[in-house]
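Before anything else, here's the structure in question.
Only one protein chain is missing from this complex, and each of the others stays in its spot.
Should a chain be cited, it is by its letter among A, B, C, D, E and F, assigned in written order, with residues numbered from 1 in that chain.
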Amino acid sequence: MKLKPLGDKIVIKVKEEEKKTTGGIVLPDSAKEKPQQGEVVAVGSGEMIDGKKVPLDVKVGDEVIYSKYSGSEIKMDDEKYLIVKQNDILAIVEE
Amino acid sequence: MKLKPLGDKIVIKVKEEEKKTTGGIVLPDSAKEKPQQGEVVAVGSGEMIDGKKVPLDVKVGDEVIYSKYSGSEIKMDDEKYLIVKQNDILAIVEE
Amino acid sequence: MKLKPLGDKIVIKVKEEEKKTTGGIVLPDSAKEKPQQGEVVAVGSGEMIDGKKVPLDVKVGDEVIYSKYSGSEIKMDDEKYLIVKQNDILAIVEE
Amino acid sequence: MKLKPLGDKIVIKVKEEEKKTTGGIVLPDSAKEKPQQGEVVAVGSGEMIDGKKVPLDVKVGDEVIYSKYSGSEIKMDDEKYLIVKQNDILAIVEE
Amino acid sequence: MKLKPLGDKIVIKVKEEEKKTTGGIVLPDSAKEKPQQGEVVAVGSGEMIDGKKVPLDVKVGDEVIYSKYSGSEIKMDDEKYLIVKQNDILAIVEE
Amino acid sequence: MKLKPLGDKIVIKVKEEEKKTTGGIVLPDSAKEKPQQGEVVAVGSGEMIDGKKVPLDVKVGDEVIYSKYSGSEIKMDDEKYLIVKQNDILAIVEE
Partner (left out) sequence: MKLKPLGDKIVIKVKEEEKKTTGGIVLPDSAKEKPQQGEVVAVGSGEMIDGKKVPLDVKVGDEVIYSKYSGSEIKMDDEKYLIVKQNDILAIVEE
């Protein structure tokens, strides 16, 4: 199964860090965390700006940081994905 | 009975998964679920953007994922439909 | 008495289904129902979009589905009408 | 005393129905009523739309229906008036 | 001391009616009153609309009615003034 | 230390009146006061309006009245400053 996001939408494969204490106990998510990171797996055809379609600034394979609480989570083939608008992407991680 | 949605509106035939536990017990809907999936059965004539009518990006027959809590539910001939704006459609599922 | 709606406004004659149980008891309206249906009896002169007047997409006689909680109800000659903006009309019913 | 409304504003002389029961008792206003009716007594010079001034669609003498809770009430010479934006006028009553 | 309002702002000298009962007792302001009246004492240079500066429709000396709870009150030389945007002015009073 | 505000932002040196009773007791700020006054000490390069940069209407040295609760307070060299958008400035005081 593959997703083709519409317009300015972007599909991100969420990178999840296990939250364990040093003793190995898994911690629940706390409400106010740092922004999340993930890998772009599909991008829309572009954003309509003033009647013109502007291609998106991120591309498949980019590692991105997105703002928390943005987008819609989906599950596909047991992986967790997030569909966000490009505007919810804060930065591309360059390593 | 057939529906002709206006403008940027789209009629989706909702795909409902029965929610059963392994023991066969039907579960109630929980409040925070993954986005919903359905099949496009009718599309509007297009979206007005800066005074021009732009044709929609989805077409009849597309399998789509839409964001939760969007649109208006209707029942027709015992089937459940949802009328959403194109902007509430996150991605087209390609299989 | 006749109404001439302004701009993008539309007058709908509301189609009311009596809500009876099989035993004939009239039920009160429940809060979360399916969208309402009605017949267009008057349409405005058009919607201003980017300084141009665009004629409306619905016409008198159309059977339409409109989103709930939209518009203003009025009573005229003992019939119930609703005045909505075209944007609150979801779809035209074609039979 | 006369009023010259600005821009897209319109002065309406409110038509008040006395609310009496058959026994003649005056009833208090209830919170959720049908939209109000009145006569246009003055209109502004027009609405600015995309930098152009567009003349209003209603004129002095029109009997209009306006949406409830819109506008500002004023009292002049013991009559009740309402100043609304044209957008709050739903329809012109033609008899 | 004189004020030069910016852009679409307007300085109004508030006309206060003393609120006395027939017995001469001053009444406190009640929360829901009719719109206020005052005299324009200074007007801004105009409103920016679509990149062009449009001169204001009111001029110094105009007696105006403005919507309640709009603007900022200031006191100067023991007089009460109100600085509002032109959009908060409902009508000019012509006598 | 000097500040160069961005775009339509303006730095104001706040003029504080000591709030003392006749007996010399300092009074706490009350919640609903008259708008504040101050001197412009730095102005941004202009406001973007419809894609064009429009120079600001206030200049360094202007005594201005600004609407309450607008802007961000900062402290520099033991003086209190406020950074506001030009739109939060109501009027220039001319003496």
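What we mean here is this: contacts are C-beta pairs under 8 Å (C-beta built on N, C-alpha and C of every residue); 3 or more make two chains touch, one makes a residue touch a chain.
Here the structure is a predicted model, which is why all the values come from computation and not from measurement.
By the touch criterion stated above, the residues of chain F touching the omitted chain are 1-7, 9, 11, 42, 45, 48, 50-51, 72-75, 83. Of the residues in chain A, those that touch the hidden partner chain are 34-35, 49-52, 54, 57-58, 65, 67-68, 86-87, 89-95.
In the analysis below, only the chains that are shown with their structure count from here on.
In summary, the pair chain A and chain B forms a contact in which the copies contribute largely different residue numbers, shared numbers making up under half of all those used.
Centres computed as Cα averages put chain C at a distance of 50 Å from chain F.
Contact of a single residue of chain A with at least two other chains is seen at no position. Taken as a contact graph, with one node per protein chain and an edge wherever two chains touch, the assembly forms an open path, each chain linked only to its neighbours along a line.
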